[in-house]
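A single protein chain has been omitted; all remaining protein chains appear in their positions.
Moving on, here comes subunit A:
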Amino acid sequence: MAQVKGKKAGFGAVLWDYLTTVDHKKIAIIYLVAGGFFFALGGIEAMLIRAQLAVPNNDFLSAGLFNEVITMHGTTMIFLAAMPLLFAFMNAVVPLQIGARDVAFPFLNSLGVWLFVFGGIFLNLSWFLGGAPDAGWTSYASLSIASPGHGIDFYAVGLQIAGAGTLISGINFVTTIITMRAPGMTYMRMPLFTWTTLVAAILIVFAFPPLTIGVFLLMFDRMFGSNFFIVEAGGNTIIWEHLFWIFGHPEVYVLILPAFGIFSEIFSTFSRKRLFGYSAMVFATVLIGFFGFMVWAHHMFTVGLGPTANAIFALATMAIAVPTGIKIFNWIATIWGGSIEFTTPMLYALAFIPSFVMGGVTGIMQAAAPADYQYHDSYFIVAHFHYVIVGGVVFALLAGLHFYWPIITGTMLSEKLGKIEMVIFFIGFHCTFLIQHWLGLWGMPRRVFTYLDGQGYNTANMISSIGAALMAIAVIILLINIIKTLVKNEKVGTDPWGDGRTLEWSLPIPTPYYNFANTPLIRGIDALALEKEEGDGTIPAAGPVEAIHMPNNSFIPFMISFGLFVAGFGALYFASGKPWAIDAVANLPEKPWALYVLIAGLAITFISMGVRSWKDDLGYYIPKEELEADLRELEARERGAK
């Protein structure tokens, strides 16, 4: 990767660089941009939902369209916004936190991001190609089998492509964190964000296969005439619910654990205090990940599994509260006696504690199974999971965006605009979702496209819609902030917050493409804070400067993903009008070209994989001289700054 320093590369060259990059820092930016785009899309869908529900008997969206919008809102936010944005931070930060030069499999990293991008585009193209999926993000089998048109097929194939990317990234991070840590970076010295990433990545590795299987069975049923979920033919729809939630519940922790990690870093940084109860925090993280796999049926209390199953899953669910509580109290103990600076990330982190606790306690309330018979599928649930996912995950994403922005872009977002954004978002969030608890208790089911007048739901829904508009305003302020900052392009130096504690803040900004000229030596927890306290504030080197082996850029991951994208259309339309497909698909006009598209797509993928397999790509070495020159230049720059 011959990076030309100081020269402005043309747009084409930059684009090509990003399409072929295997550098975790640039892949982070792709995740950030694509995830941000889908976040905006999901946000617009949310605004449509709240606009429709603002007044009773509204006809702003038709019933069918509303179901498509809620389905796409949920699916987009979970699979295409929250997870990719977390992957953006994992990519941007984790290798730097553990002192690695890249992830373990840079090629796979690139493959993961492009699979996600193409899967997301595929799913969203359904809007223009006959209608989006409309069976909810959970896509329960009896309804998703009955759903006419190709909407559900877009869901199934799109998630399959994006899901493969996620699984690959999960494997990549597990391997990276286990094998690529710098000398001295023992497990119990890893920063919490690295720990939570590790646990989340392990959860991905175990949780995504059930989803893959479930979605495959759904695809087979809809397109190829199998009968897994078709009751008349001996199938069973409850199996879909199990498969979905065996994935779906750990998925919640895949989202929230890295969020916990980001907050842990922020609390510690802006309190100038090491994390209280580090080992308890690590233990709690692992425990949450472990319990996360044993509670899926609490999403199914009303399915009729019987009192024994309900009681067992109720108790298991309650148990999760314990490690979560440990985390909350340790965070409070971390800021207790610290020296708090109210930066934008810290404000989000502080707002997170009460907000998340409120979402957490309603979770415990739902664990009481008989009471959940009332809450289930009502607006109470909508309120609960938005409290956890917005109050937890989205707060973390916004906090992380402000916090890690200097590492990602070399600039600093405006703190003033950031604080305005945070306050508006916080107010809007509580305004939207607090009242929804009552809507649920007053008997309003979720996923309703409208409600009749005279049931006492009107005011509460209006309040909720106003809150949603406030959140939208906050996001617009954030966008303005981002654009202003990028246009101004004022570069910042090393450790821009001034209180960085972990390894990633020790690196020069912009971070060199090889990350560490010298392999760092880690002497304890919070490596940088330790060196600031006991040494000269620089991380000692583990050895002399040596030539660094680097991977070459490659266009192959893009092509593999593109091939699957094309093949997806082939597979989807191949079933149209075929007698073996379910009625909803068999009634559509036949598409004779579909088979050729399917073959062409698979050919692109397999030929690309073939090229990768048979053509040796041994990478290249950065010569020692270049590294030494870089180090000298850096030293000169820092002297100049002083």
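Everything that follows uses one rule, which is that contacts are C-beta pairs under 8 Å (C-beta built on N, C-alpha and C of every residue); 3 or more make two chains touch, one makes a residue touch a chain; residues count from 1.
Everything that follows uses one rule, which is that contacts and distances are computed from a predicted model.
Peer 1: Using the UniProt record as the reference, specify the protein name of the hidden chain from among "Phosphonate ABC transporter ATP-binding protein", "PQQ-dependent catabolism-associated beta-propeller protein", "Cytochrome c oxidase subunit 2" or "Sulfur compound chelating protein SoxZ".
Peer 2: "Cytochrome c oxidase subunit 2"
Peer 1: Out of A:Tyr18, A:Phe60 or A:Tyr140, point to the residue that touches the absent chain in the complete complex.
Peer 2: Within the whole complex, the residue contacting the unshown chain is A:Tyr140.
Peer 1: One chain isn't shown here. Among A:Val231, A:Leu486 or A:Ala547, which residue touches it?
Peer 2: Missing-chain contact among the listed residues: A:Val231.
Peer 1: Among A:Met358, A:Ile482 or A:Ile560, exactly one should touch the missing chain; which is it?
Peer 2: Of these options, the touching residue for the absent chain is A:Met358.
Peer 1: Pick from A:Val303, A:Ala469, A:Val492 or A:Leu588: which residue touches the chain that isn't shown?
Peer 2: Residue touching the absent chain, from the options given: A:Val303.
Peer 1: Taking the full complex into account, find the residue in A:Met180, A:Val448 or A:Val545 that is in contact with the omitted chain.
Peer 2: Final answer for the missing-chain contact: A:Val448.
Peer 1: Just name the one of A:Ile335, A:Ala527 or A:Ile622 that touches the chain not displayed here.
Peer 2: Of the candidates A:Ile335, A:Ala527 or A:Ile622, A:Ile335 is in touch with the missing chain.
Peer 1: On subunit A, where is the contact patch with the chain that was removed from view?
Peer 2: Residues of subunit A in touch with the missing chain: 62-64, 66-67, 134-136, 140, 142-143, 146, 231, 236-238, 271-274, 276-280, 302-304, 306-307, 310-311, 314-315, 318-319, 321-322, 325-326, 328-330, 332-333, 335-342, 350, 353-354, 357-358, 361-362, 364-365, 367-374, 376-378, 430, 434, 438, 441-443, 445-452, 455-456.
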